[in-house]
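With one protein chain removed, the remaining protein chains of the complex are shown where they sit.
Moving on, here comes chain A:
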Amino acid sequence: MSGTENQMTGAEIVLQALKDNGVEHIFGYPGGAVLPIYDEIFQQDDIEHILVRHEQGAGHMAEGYARSTGKVGVMLVTSGPGATNAVTPLQDALMDSIPLVCLTGQVPTTLIGSDAFQECDTVGITRPCTKHNWLVKDVNDLARIIHEAFRIAQSGRPGPVVVDIPKDVQFATGTYTPPSAAPIQKSYQPKLTGDANQIAAAVSLMRSARRPVIYSGGGVVNSGPEASRLLRELVEITGFPITSTLMGLGAYPASGKNWLGMLGMHGSYEANMAMHDCDVMVCIGARFDDRITGRLNAFSPNSKKIHIDIDPSSINKNVRVDVPILGDVGAILEDMVRQWRAAAKDYDKAVQADWWTSIARWRARNSFAYKASDDVIMPQYAIQRLYELTKDRDTYITTEVGQHQMWAAQFYGFEQPNRWMTSGGLGTMGYGFPAAIGVQVAHRDSLVIDIAGDASIQMCIQEMSCAVQYNLPVKIFILNNQYMGMVRQWQQLLHGNRLSNSYTEAMPDFVKLAEAYGGVGIACDKPGDLDGAIQEMIDVKRPVIFDCRVANLANCFPMIPSGKAHNEMLLPDEATDEAVANAIDAKGRQLV
């Protein structure tokens, strides 16, 4: 332990600490303030560095990597603009609870505060968009802080952390402390096991339910594969219907018989009606986000609510709950399943018979229906065909943000967790493509598809160059309608169909763009050609941009309009032009 063997430069400590925390890949971009670390990267082979084209791309790649593997994603950027460009993915990871360690270079400690070249107050700027952050002023603290960064990023409610390392600290020599010997900050000790009495109260409430519903979220996926298995077991033994947030898709299989589809603003009619009319709601690892609840004072008015969450601040934040259970979803589900099996031997699922009859009636409304066409590709049809042609493969899906994202969530059936990467909380256009690259880095032989919109894809299109450089055969499937579709949809709903700046008049030729980067471009505008074109995309073992020209004016339904409750959804067969224009009444229009 003592002596000179543990003496290293700060830059060596960074690499050693990353290795000791199991890191195999980092996403980054060099610059003046991180050159010593890049010099160390050059002199080793254990960690592969993926060179991005913009720091935002590095962040989303690390997010996709983390979300698809359950490991911590790592990014490395320089000071100043490198750090400020990382802010968007940091906030994205914070809102979607993605474990991310971001290492930033900083100007030498002696220059901090002097407005030095490429200086910014990185810890100040990233304080509100990280779970925690550090400025390392002493090389002897560096190893401990990096180990702590990994512990905090992945434990409790996962999230992004920043370690800001001044250049003189990277050059200085200090002592390396391995993870096992490094002291931890005692104030941070997340609670994992749920209170047994609260779980018993929940089980008793669930037993008494006549109209139960399980509402699960990204917390189930974050808790690990065992939590998803336990969720499936809970659904099986209770017979309860289950819906999920956007972030939680795949934890329960879309082919499962109790599956109601996604809930929320663009969720299924049956999921939202079940949420509104239920008598017992079991919220598992979700946070009652405003896209989920609709109008709060009309949210599930007659139900008792159970809320399982690892973050105490999520409980009673938006919705008052009756039985809060604080802890890790996996640990709590294990106890809950055991208690249910012990207490509910005589449980008769027939008490839910009337409830399932209602659900069948709502399902029959077929709320995701759309008018098929032989002439133009309907966006929903494109997703359905993509699903049919890829579902039997080892496939990962990412998305950008907008209509295509909602259609992907509605029409692509997810059977497993960690297969679906999307920007839920922050709604970051430009997320999907770099995220897909991150997924592909972790799963070289899998089929990774970014379902994109024509507007979103242009926000991080530069990463084509990265995908080509590392032979990452990511597929970009663009639903190209020449509009920012979701913006246009809101303009139609709220702003008298005045389509201010939501039409893209100068669209690039995506096929040529793909070729310019060294990838493959495919275009398709006929429903009859679609299957063949998708198959061609799958077969190409290179990055592909697929320009799928879809019906320009299709909108995303069903929808809970602004100021409305779950049982006031606008359904596709009712969504005439007039209904769309009047969907939000004068009162709703006043909402800020």
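We adopt the following convention: contacts are C-beta pairs under 8 Å (C-beta built on N, C-alpha and C of every residue); 3 or more make two chains touch, one makes a residue touch a chain; residues count from 1.
Everything that follows uses one rule, which is that contacts and distances are computed from a predicted model.
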Undepicted complex member, UniProt protein name, chosen from "Peptide/nickel transport system permease protein", "Sarcosine oxidase gamma subunit", "Acetolactate synthase small subunit" or "Amino acid ABC transporter ATP-binding protein": "Acetolactate synthase small subunit"
Given A:185, A:497 or A:535, the one touching the chain that is not displayed: A:185
Contacting the left-out chain in the complete assembly, out of A:294, A:453 or A:572: A:294
Residue, one of A:493, A:524 or A:551, that touches the chain absent here: A:493
Touching residue (missing chain; options A:380, A:480 or A:562): A:562
Positions on chain A contacted by the hidden chain, ascending: 123-124, 127-128, 131-132, 135, 152, 185-188, 290, 293-297, 311-313, 315-317, 320, 490, 493-495, 562-563, 584, 586, 588-592
